[in-house]
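For this depiction, one protein chain was excluded, whereas all remaining protein chains were kept in their positions.
Showing subunit A:
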Amino acid sequence: MAFWRRNTHVEKERRVKANARDHNDRFAYADNHIKTSKYNILTFLPINLFEQFQRVANAYFLVLLILQLIPEISSLSWFTTIVPLVLVLVITAVKDATDDYFRHKSDQQVNNRQSQVLIRGSLQNEKWMNIRVGDIIKLENNQFVAADILLLSSSEPYGLCYIETAELDGETNLKVRQASTVTSDLGDLSKLMDFDGEVMLVTLRNASRGFLSFSVFMLVKVCGLASAVNLHLFMPCPSGEVICEPPNNKLDKFTGTLYWRDNKYPLDNEKVLLRGCVLRNTEWCFGMVIFAGLQTKLMQNCGRTKFKRTSIDKLMNTLVLWIFALLVCMGVILAIGNTVWENLIGQSFQDFLPWNVYQRNAVFSGFLTFWSYVIILNTVVPISLYVSMEVLRLGHSYFINWDGKMYHRRTDTAAEARTTTLSEELGQVEFVFSDKTGTLTQNIMVFSKCSINGQTYGDVYDEFDQKVEITEKTPCVDFSFNPLCDRKFKFYDVSLMEAIKLEDPVVQEFFRLLALCHTVMPEEKSEGHLVYQAQSPDEGALVTAARNFGFVFRSRTPETITLCEMGRSVTYRLLAILDFNNVRKRMSVIVRDPQGHIKLYSKGADTIIFDRLDPSDEDLMYTTSEHLSEFAGEGLRTLALAYKDLDEDYFEVWMKKLLFASTVIENREDQLAVLYEEIEQGLKLLGATAIEDKLQEGVPETIARLNLADIKIWVLTGDKLETAMNIGYSCNLLRDDMNEVFVISGYTVLEVQQQLRNAKERILGLSRVTSAAGDVGKTDVLADDSVFEETLIAEYALVINGHSLAHALEPQLERTLLDLACLCKTVICCRVTPMQKAQVVELVKSHKRAITLAIGDGANDVSMIRTAHIGVGISGQEGMQAVLASDYSFAQFRFLQRLLLVHGRWSYFRMCNFLCYFIYKNFAFTLVHFWYGFFCGFSAQTVYDQWFITLFNIVYTSLPVLAMGLFDQDVDDQYSLRYPSLYKPGQQNLLFNKRQFFLYTLQGMGTSFLLFFIPYGAFSLLVKEDGSHFSDQQTFAVTIATSLVIVVSVQIGLDTHYWTAVNHLFVWGSLAAYFAILFAMQSDGLFYIFPRHFPFVGTARNCLSEKSVWLIILLTAVVCVVPGVAVSFLRIDLFPTLTDKVRHLQQSRKKQGPQAQNLRRVRRTSSRRSAYAFSHQQGYGELITSGKNMRTSTVSPAHSPDGTPHGSSWMDNMLKRRNEVSCVSEEKSIRAPESANRHTQPPQLDVESV
């Protein structure tokens, strides 16, 4: 990767002259051509081979190959190593080549993007790759920035421009960049030419035509050289020059100086747009390229793709080292044996077998033998293992891609495994970190119910007054009378419509309030096609509801609000907005209606509103309060609405006070708050609204299942505490039957520390009471929390807000936080930044030896998705950033259960079985040579035919184990989901660990022992049926090889739980292939062609036609397999695991046929919580009354002349708010429910029938 970036000379500073290619070319800065591909056709082979041999395994086999070329050492023919090695290399190379092909394609696509470059005074379209440092380029809205550019000017006032930096840091919020004041008015080409330093050679004739001539003329004029216009112009201009830091990868820093017109201007990061950003909300901007292509900060930052490795990979690496150590041990033992043997026997055997020239003494012979045995025994280090694992993972990924049950019809999105290296780790996840908005919830607020004047609306009743469940089929209210209605809005209770039609004044007032009291910005793109931009989706939902019920909010100016009330256009004068904030928890507007009445409309949290009601409303308050409880119990977000008629004189006085207060400098906020408080008294209650924050489908069930699988779910959300908790309750993360929910919300380190400690002590204290029954001594042994963790029966939850989290994540507190969090069933972190999300994940990842999974949908989740072991992106939603950063993606949160409990579990199960068997097989195969060493003078003579050694792993035994690794299922998917506890062995690493490794190594050794010694016993006296001698090496080899192939085939048969046709084909096929190849290799024909390479001619025929050989093979197979069967039978019979039980159940069910399903219900909670549906920050009120944000609704890019001195500060404010609300795109913010599938029925684990 780093080849091309290594510059020969180190750039100390960068000097760029604007639009002076000739000048800039001298420095040989990188152009804007990027190359992420690694190879081209010529370099592919050498580079790819070089890379492949950097891998330890491949290098090891290369060394072996070289060793084999030394005749004194070579104990195997060259082909036994080279065939598998070449196979492995070819497979990897093909994969690399395909990957690189796609990189080439995407490079090409990016390089060929069009961009407008100022060349010779006019804008010309250029491909990205042709852009050079110093070029001046024009960017338009929603375009990607082509290179790192210095912002010169933009369509916005003050040279402001907005960018989205999601590609760089994962934040979707808009950031503002401002051009230097001296360049910010270079808004058109003519002025830009002024900045342009291009040395021009233009003919006058040319200059007399068209636009170009104009600019040249301008240029000439500006340069003061108009008189010099002759036939040719040749004029160096005082052009801008930038001197700045050399390319680096710091995204948030830039230092440089702009030299222009003999002045110096400082440049910083605020004036630079980086490649990868997207221009937003800015019509156009001009910039000068400073860093291009590979020298851009984005590219400097990339390349170090973090290659995620699974824990099994890491374990395997350790184990391979162990195997290697074992190999060396065996080599040493045999080498010593060889030395001894040569001394005792070999020396005197020289009559028949003289020592050769290299064999000066027995010790040297031993040394050579060591290497020979390293070569022979190399098959214990499984070369094909890594490739096979890749193949398995690839297969598992395909199964994820193909899973029809993870396909989401509405968005037409199938699940996608974007990486193929992690599949088995999906079976080991212990922590799930989830985003809330868009992941757990749909981020759709739906006006679902309301209570008006003591009457609830929203439920549908049948003729028997029974509440009807609302489904897709329930007929909804017909809003066709209203031409301005939002067609996506659905409401099912007809009675509310009737009340409107009856012109019930309270109902009308109710919706009028909803239409007036908000800070939504309307946009009427075409007549009657209204789009609302709301600060929060809640507000949007309310205004949309009012709109559909005939109170259409149509437009607003700073002073007026125009409604279309039941078809009549009514304009209210907006007198004041008493904005929302977190303390007030309410907002009000004061309006004057056309009749001249002044009214105050207020909406807010129920408790707050109720405190300010007129005493006469008490009865209504109680009724409404009951309704609110009901709504809250259903997980709806509620708001209370009230109004008040204002007296003209009173208002005049109050308004004056307000105006005064808003001009004071000190304590302005407090004074305003007092004034607001004063007027918001004695309100008349209208009713309450209930908004449903729609959960994604199946979220509570999924969470319940994952909980049962001992997966801890942490919700990390940018939402405020109340919203997060509310969602926590509605999706079963928080429950009323939990012992305690700790809320950590401190503002200082000490506060947070105290709260964390208190919470922890409470948990430990309680469990101490419950668990340590009277044992005084034991209570002191609390040091190890992890022990305690398991003894906890009680359930706790922890809710922590962003402030506290910032403190809690400091080094001195993070341990405490983690300990506490791990004691809790549920952890919810609210108001967290993307960075904090990553920190939390990192915290768990680094301190707990657990696999973490992060799931999210937005760019703010990118950091966490990248940090976690496994990142999952929700696709089919807004941006693709999360998906692009993720390892797996699918459309709905509920697919997570299938991904983990079914695919993850299977992958883990398959991979573990595969590894165990692979290790067993290799040991059984190879160690026969070790035993044989003791009977062949430790001479490194192989037992098997060389061809058998070559083909054993890649032909005779590879496919059955691959088939098992791909298709095996201990328990089918439905049972996997029905019994989530089946997932636990993966988390505890039970199926493949060092112990398992030892067991299987031992089994392999045992098998090899039997494989050798049973034929050994028989062969010492074996005679053919025709009396000819038979105990020769080749017969011995064929017998053992055949036994081995049969034994490992039987063993794979026993290890396979799920015999599909493919398994049958592969197992029987492999056996058949073995015999076919055996006879083919030992046929006369091959021998005649290559007599030296096929010396086994005829052995198979002579050997396998003997009954005694088959008796030996049968005996060996039975003896090798029976102990294993007995042990596993005993284990299943005496200590069955859950898997065994479920398998048993599954089988007995299958025999009995489908049965009545037993439903297990998850208890639905309902508790009173006040959840007010409001956005999270200071409202837009100030902006609306000042009219400053009205620009957003106008399309004209013209400079807004109202750039007041404090302009940039409100701009900042607005930006802050805007990203909070994320209502940039209109269809997101106000989207009526697409499906009427409400979560009113108690969620249950629906169990499909078998």
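In this text, a residue touches a chain if its C-beta (ideal position, glycine included) is under 8 Å from a C-beta of that chain, and two chains touch if they have at least 3 such contacts; residues count from 1.
Assume contacts and distances are computed from a predicted model.
Engineer: Just to verify: the chain that's not displayed, which of "Exosome component 7", "B-related factor 1", "Multifunctional methyltransferase subunit TRM112-like protein" or "Cell cycle control protein" does UniProt list as its protein name?
Structural biologist: Hidden chain, UniProt protein name: "Cell cycle control protein".
Engineer: Consider the whole complex, including the chain that is not shown, and state which of A:109, A:754 or A:846 touches that chain.
Structural biologist: Considering all chains, including the one not shown, the answer is A:109.
Engineer: Using the touch definition from the top, which of A:94, A:674 or A:1130 touches the missing chain?
Structural biologist: A:1130
Engineer: Using the document's definition of touch, tell me which of A:85, A:299 or A:577 contacts the absent chain.
Structural biologist: Final answer for the missing-chain contact: A:299.
Engineer: Looking beyond the chains shown, say which of A:605, A:1022, A:1046 or A:1078 touches the absent one.
Structural biologist: A:1022
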